[in-house]
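Each remark here refers to the structure printed beneath this line.
Just one protein chain is left out here, and the rest sit where they should.
Chain naming follows the written order as A and B, and within any one chain the residues start at number 1.
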Amino acid sequence: MSLQFLLDGLISGAMIGLGAIGVTLTYSILRFSNFAHGDFMAWGAYAALAVVGVLGGSTPMAPLSFGVPLLAALVVAMALTALLALVLDWLLFARLRARGQSIIVVMASFGASMALRNLLEFIFTSRPAYFSRAIQMAVPLGFGIRITADQVALLALTLALVTGMHLFMQRSQRGREMRAYSQNPALAQVVGIDVASVVRATWVIGAALACASGVMVGTLVQIRPLMGLDLLLPIFAAAILGGIGSVPGAVLGGLIIGLSGSAAVQFVGAEWRSAVAFVILMAVLLVRPMGLFGVAER
Amino acid sequence: MNVLQVKGLVAGYEPGLSIVKGATIHADEGEIVVILGPNGAGKSSLIKAIAGLVPITAGQVLLDGRDITAVPAHLKIRHSLAFVPQTENIFPLMTVEENLRVAAGVLPRTEVAPRMAEMFQMFPDLAVQRGLMAGSLSGGQRQMLAVARALIVHPRVLMLDEPSAGLSPKLVTQVFARLKEFREQGLTIILVEQNARAALAIGDRAYVLVEGREAHEGPAATLWDNPLIAELYLGQRSAR
Partner (left out) sequence: MIIDLLGYGAFFLSTALIYGLITLGLNLQWGMTGLFNVGIAGFVAIGAYASAILTTPDAPDRIGGFGWPIVLGWLAAALVTAAAAAFTGYATLRLKSDYLAITTFGVAVVVQLVALNAQGLTGGPFGVAFIPRPFAAVQSDPVLFNFANLGVIALVTLGVYLALERLSRSPWGRVLRALREDERAAIALGKSAQSYRIQAFAVGGAVMGLAGAVQAHFIGFIAPDNYLPTLTFQVWAMLMVGGSGSNRGAVLGAIVVWAIWVGSGTLTAAVVPGDWQARASSLRIVSIGVMLCLILLWRPQGFFGRRKAG
């Protein structure tokens, strides 16, 4: 039997995990589940595509399918996606949050998600787009696993981003402030933490990582306006499975969902992949709603 | 001189529904001011309003003569006003050290490390437990951590909301003894307490708050001598 599905699961798990970090931070700090988070991924991917278009082609860095322009575009797109999130917060979420009903904010994110997604369809149409159409050589690793250079590079990028995120949350003052605020917003103010900058940091980090995840999907699969919507359920499931508020939990949750999904493709049938996230979500809610690394709600 | 002056403060969570109704109090340098009063008198809300956590609708809060009424809660600490809430006054999922470090963010970067060391010297118990999750500390240790966290930024005024709540008498004595030490170093302390006997024992001056306004003010030592006060507001509690 080929173990290729393990690698596939790892890769989709990495994409889901990067998205889930943003969802889990938004939930624990801004206190709402952001249904527009998937659309940050799609907007990030299209932003990178647009920037690549502006920068023009250059020879890829063999054996990768992409070159410096895509890496530069990734950085620019992460900044643009963060800007999009900040603008959306300023226009919409912050105003509703001030009224104190978190579920209204959820609804607004749902409306915003629909608008954002269809705006992409309006601008780019629903036709899939690609960063590169080059066919990549896959190197056999044994046990029937074959891996491409792009996959290696993007897994390494994910590892770097996740490690960086973890260190940021644990070691930096802003990271401590974010954790403190998620545990007790009132005490955080007493201690002198500026809510506004914590909120800004949350949006910037969540959106930038969503963008990275979107660019990964775009490089390894394709870019479509619906790509974010399709990943939204796995992302939510991963964040809840890992325990809301936990960055390592979100990543681990993403890996579990990704691996289970590719196992389902291998053993059940590709068409049922998306159902796996739902089954896991229901199981977690019924058995251990606080997730793997979560704590009971106050 | 007056370090903290509160003039005619009116505050409440909802408009038209004030809990603090025109309270006027002050505190001098190196003084422990005790605020007593029956349940629902607005003691807690008064210091929360001073800390910026309850919306103020009228009146003034002055610190060293500067008006800090409108300063948002998170900037109060930068105006040398520290507050220790009654419950949930630490971050339970962060270590003892992280609890102090996150509060030290207000200090200039170069002062953080030396000040952390100073705090661990002042609170040797916390130094031993620096790597533990704050949520796993005992009640007395939590209270000490909360006080240390408030003191790390050199405040002029420290406000505490019922620091004795939930502590054993022995621990109350210990905590209050520490407060006395800090007073000796010039810190101004405002203490809201249900435990009147313990609080008056270390306090210099006391206010009795009734229906959101100060009804009596006097030296802590002689407050008991006023029979009306003793009977009306402290009688049943003094038995504790």
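The working rule: a contact is a pair of C-beta atoms (placed from the backbone, for glycine too) under 8 Å apart; a residue touches a chain by one contact, two chains touch by 3 or more.
The structure presented is a predicted model; accordingly, all values stated were derived computationally and were not measured.
Trainee: Name every shown chain in contact with the chain that has been left out of the document.
Mentor: Answer for the hidden chain's contacts among shown chains: A.
Trainee: Of the listed residues A:29, A:240 or A:256, which contacts the missing chain in the full complex?
Mentor: A:240
Trainee: Can you work out which residue in A:35, A:66, A:131 or A:203 touches the chain that's missing from view?
Mentor: Only one listed residue reaches the unshown chain, and that is A:35.
Trainee: Just name the one of A:106, A:263 or A:292 that touches the chain not displayed here.
Mentor: Only one listed residue reaches the unshown chain, and that is A:106.
Trainee: Please give every residue of subunit A in contact with the chain that is not shown.
Mentor: Missing-chain contacts on subunit A: residues 27, 32-33, 35, 92, 95-96, 101-104, 106-108, 110-116, 118-119, 121-122, 125-126, 229, 232-233, 236-237, 240, 269, 271-272, 274-275, 277-278, 281-282, 285-286, 289, 297.
Criterion: only the chains that are shown with their structure count from here on.
Trainee: Between subunit A and subunit B, what distance separates the C-alpha centroids? Give it in angstrom.
Mentor: Taking the average C-alpha coordinate of subunit A and of subunit B, the gap between them is 43 Å.
Trainee: Which positions of subunit A touch subunit B when the two form their complex?
Mentor: Subunit A residues touching subunit B: 173, 176-177, 179-180, 183-184, 186-195, 295.
Trainee: Going by the contact rule set out above, which residues of subunit B touch subunit A in the complex?
Mentor: Residues 51-53, 72-78, 83, 85, 88-94, 98, 101-103, 105-106, 149, 153 of subunit B touch subunit A in their complex.
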